Every structure is written in C-alpha cells, then in structure tokens.
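Notes for the one structure printed next.
Only one protein chain is missing from this complex, and each of the others stays in its spot.
Chain naming follows the written order as A and B, and within any one chain the residues start at number 1.
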Amino acid sequence: MGIQGLERIVMEHPFFAGLDEGLRALVSGCASNARFEPDQYLLREGEPADQFYLLRQGRVALGIRAPARGELVFQTVAEGDVVGVSWLIPPYRWASDARALDVVHAIAIDAACLRRKCEEDHDFGYAMMQCFLPTLIQRLHAARLQILDVYGTPA
Amino acid sequence: MTPPRRPKPTVLTTEGLQALIDALRNHGFRVVGPTVRDEAIVYDDVTSLADLPRGWTDEQDGGRYRLVRRADDALFGHAVGPHSWKKFLHPPVQRLWRAERDGDGVRIEPEPVSTERFALLGVRACELKAIAIQDRVLLGDAYADAHYGARRRGAFVVAVNCGVAGGTCFCVSMDAGPRADDGFDLSLTELMDDAGHRFLVEVGSDEGREMLAGLPQRPADPPDLAEADAVVARTAASMGREMRTDDIHELLMGNLEHSRWDDVAARCLSCGNCTMVCPTCFCTSVEESSDLTGDQTSRSRRWDSCFTMDFSYIHGGSVRSSARSRYRQWMTHKLATWVDQFGSSGCVGCGRCITWCPVGIDITEEVREIRGGESA
Partner (left out) sequence: MVPRVVRVSRRAPDAPQVWTLELETEAPELDAFAPGQFNMLTVFGVGEVPISVSGNPAAPERLAHTIRAVGPVSTALVGLKPGDPLGLRGPFGRGWPMDAAEGRDLVIVAGGLGLAPLRPVLYQVVAQRARFGRLVLLYGTRSPDDILFRSEIEGWRSRLDLDIDITVDHASPSWRGHVGVVTKLIAGAAFDMSRTVAFVCGPEVMMRFAVAALRDAGVADGAIHLSMERNMKCAVGFCGHCQLGPAFVCRDGPVFRYDQVRDLFGVKEL
C-alpha cells in the first residue's frame, strides 16, 4: 500500500476526526499497516511501548495474566479504539497484554516517532493530547464503574 | 354528611350535653373524647361529663406540655393533646388476614371490617380537616381501604369550636380553623358568660339532627350567637404560632440542599414522635406472624414512621440513611409533595409535632429559616 493509501486510512480513522489535514499528514509519517490473526498478541506486558495501534476492524481483549488464573481480561475494544496508551508516559512500557479476538486490521504508529514530532512541534503535540485524553478519561470512568461491582450481590 | 339546609342553632346546658352522651351510647355508639390521664389530656372512653377534663387547660410550647388548672369549670377549655382521632379511625394495629394450611394448600380468611361505631366527642376544627385529609389519602384514590372506610362511615362526629388556642397552634395559617365549618354531625361551642355554662349547638347532618331531636334544648338567641362568634374570634387572635404558606411548595422543593437541613439534623433524634402524634401521618408497615408449627399465619398492618432506619430499606441499605434526609422527607412530604399527591397540604396547624418533639423542633421555624430568617 502506498503512502497515499496509508494517509487516506489515517485521515478516515475516527480517532483523528477533527484534526486538520496537515497534522494528519504528520501522523501518517509515523504510520504503517498492521494485521493480526485471532489470538495473536498486539502488545505484551512489560515490553517496550514502541508501537501502538488504532483499530480499523476486529476486537481486541486487554488483560493481565495471573498465575493459576490465566488471562484476566478487563476490557475489550473494537474498531475506532486505540490499543496501547502507556507510550505516552515514561518508562514507555506496556502495562498489560492486548490479544486479538478476531482478525484485526489496524494502523500501527511508531511511538518514538510520534513523541519526537510532538516535541518538535508543540501545536502538533497539543493536538495529539486532545485526541488521546478523551480516551484516557473515559477509560478511567469505566474502570471505576467496573470496580464498584454495581451488579454484585451486596454483602 | 352534607346538610341540605341547616336548622337554626340551639343551646344545650351541661345536663343536655350529658343527655347527648347518653343518647349516643343508647344508640350503640362507643363514645370517645378527651379525658385526663398520665398528666395529659388524651382521647379515651367517655361515659359521663365526669370523665371530661373539667377545669383543665394546657400550656404547650416546643418540647413542653403541662396541664394547668383553669379558674373556671370549662369542659373543653384546652387545646389538643398527644392523641388524635386516627387512633380510632386508622388504628395502630389492624389485622388484614389469617391463613391456615389446608392439606397441601393454604386457605386465607380476610379480616372482616369493624362494626364498632365510634362517637367522637370534642373534635376540633384542625382535626376535622385532618380527618378529611386522611379520607382523601385512604379512600380517595384507586385503592380505598375497607377497614378505614367502615370505621369512618360508622363514626358520629361531635365537633367543638376551640375556646382557647394552644401555645403551638397555627390552624389559622393552615386555613384549618379555629371554627368548624363542616365535616361534623353536630358542632358545639362552649359558652361560659353571665348567661350560664351552656353549649351552642349547630347541626351538620341528618344524623346529627336526629340525635339532637330528643334532647332538652332551647333555640339560640342573638347574645348566644354573638358570644359564640366572640369565642372563636378570641381563639383565632391568639394563635401560638404562624406559618406563611403561599410559596411553600417551591420554597421547600427548591431548597432540598439548604444548609438548614444540616442544622435540624443535628437536633433531630429520629424518635418519630412527630409522626405518631400528627393527625394526618398515615404510613403503615406490615408484619407477618405465625404459630410455632407454621400452619397458622396472619398479616397485620401497623403504624410506621418515615423516621425509622429501615423505612426506605432496599437490598442492603436504606435510601435515607441520614437523619437529615429523613427529617427532610417528613417535612417536605407534609408541606409540599402532599399537595402534589392529594391536592392539599398535609398540615393542619395543630402544633402537636412542636409540642411533642423532645428537642422542640418547630416546623414553623424551620420553614421560616429556609425562607431566609427572622423577617421572612
């Protein structure tokens, strides 16, 4: 797929809706195409957060492995969502696993490349933060509700 | 109980009043009225004038009730006490049904309605209004309670126009007195001037007229009527409390987070006295009981109070777990949401909740403070 094809895919992805054309072109410079088979891992806990993904198709399970309990999935995400947010902050290491549940098509973004562009151009950096913050806040809200066990039988 | 055309008022002496009590008893009514017991004036069986609180009056204030001797022999020279007529019409305990195991099934026997007929002697104007309010709540919606209905229809009401206003009374503010206008079979105004100790009698229904018919009485003359009006006017002018009501619904429902609720919560003991003495409070709970074998069970309804911790209990906790929320519920219901539900205020200004609150919380003061203080 040529650079133009990739650019079009990045521009059409709902995650970057509202970003102006020039800034989206900057993102495309760090982007590449990715595909995963079911049960393949997109990221693994503890590994360097080099590359994160914007899902175009298919679902991914985010989870943490525990001895004798296997993988504990705490969230599933699907098209339009981002997989991997720990690249935003040091030590740039993944805090959980991400496993494809179906055939997954995604845009892979080189995290170091994107971080460097944010440093060089603070307007671009601010625009990136505006794209990612809503996802982080929404996930925080959702995680709280899940922890509260609102459906549970009270003691 | 609406009279087509009212007969002219007549006058009974005290002997005539005794004759009225006798006539009611001869007709099979259980006469209940004010009597002194345990240093208060309560409602209980009355067989003669000797049972009435002759020569007694009361001093009432927030958290304070004392009986005090009058200088005269008035039979109704007092304000309301801790009881209200709901103890007879909507009694504290009422069995609803009994069930018995019958082979592998169960047979239910509903509790028959009461056939006891009460003659309520000495019902004040505020109490007439409270009874009308309970009629609306307990009979006036899709569900009409048969037990209350039977007691209510069987009751004979002898109202009394108040000759004295209690220290916590504010019926004038609530448009509930002191003059009894309707809702009674007979209404009495006790007169004690130079013309003697006597009662002006007004008829409010056909039953009232029939009951009065055989009694020794004379027509009322202009001085009688004038003195009766004067008695009521004196009472109206000496209310112990007042409450402005024109804006109450928006005032309370628009101030559900007012700091005053914290203030009252610091004082309220959640004892529920106010709900027990209030003549319009109607909340009940149900209890299931059974014998040791479990073959005979029954369900009863009993008075309940929104101040109890488990009144609002649902799976695991109470919606209103703080005293603040429970006091707010009682007061906003009584003065505001009651209007949404039943078309009138739930409060008749009898002052009982003020008198019988152990810490003297005054509903009129709470409203005033939420509105903005002293001058409001």
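In this text, contacts are C-beta pairs under 8 Å (C-beta built on N, C-alpha and C of every residue); 3 or more make two chains touch, one makes a residue touch a chain.
Since the model is a prediction, treat every value here as computed from it, not as a measurement.
Participant: Would you mind spotting which of B:107, B:153 or B:218 touches the chain that isn't drawn?
Facilitator: B:107
Participant: Check the options B:19, B:42, B:67 or B:96 and report the residue that touches the missing chain.
Facilitator: Spelled out, the listed residue whose C-beta touches the missing chain is B:96.
Participant: In the complete assembly, which of B:85, B:170 or B:311 touches the absent chain?
Facilitator: Looking across B:85, B:170 or B:311, the contact with the absent chain belongs to B:311.
Participant: Using the definition of touch stated at the top, determine which of B:114, B:238, B:284 or B:344 touches the missing chain.
Facilitator: Residue touching the chain left out of view: B:284.
Participant: List the subunit B residues touching the unshown chain?
Facilitator: These residues of subunit B touch the chain that is not shown: 96-97, 99, 101, 104-108, 110, 137-138, 141-143, 145, 253, 256-257, 282-286, 288-290, 294, 297, 299, 301, 304, 306, 310-316, 319-322, 324-325, 329, 333, 337, 340-341.
Participant: Please output the residues of subunit A touching the missing chain, sorted low to high.
Facilitator: Interface residues of subunit A facing the absent chain: 59, 61-63, 69-76, 78, 80, 101, 138, 142, 145-146, 148-154.
Definition applied: only the chains that are shown with their structure count from here on.
Participant: Any idea how many Å lie between the Cα centroids of subunit A and subunit B?
Facilitator: 69
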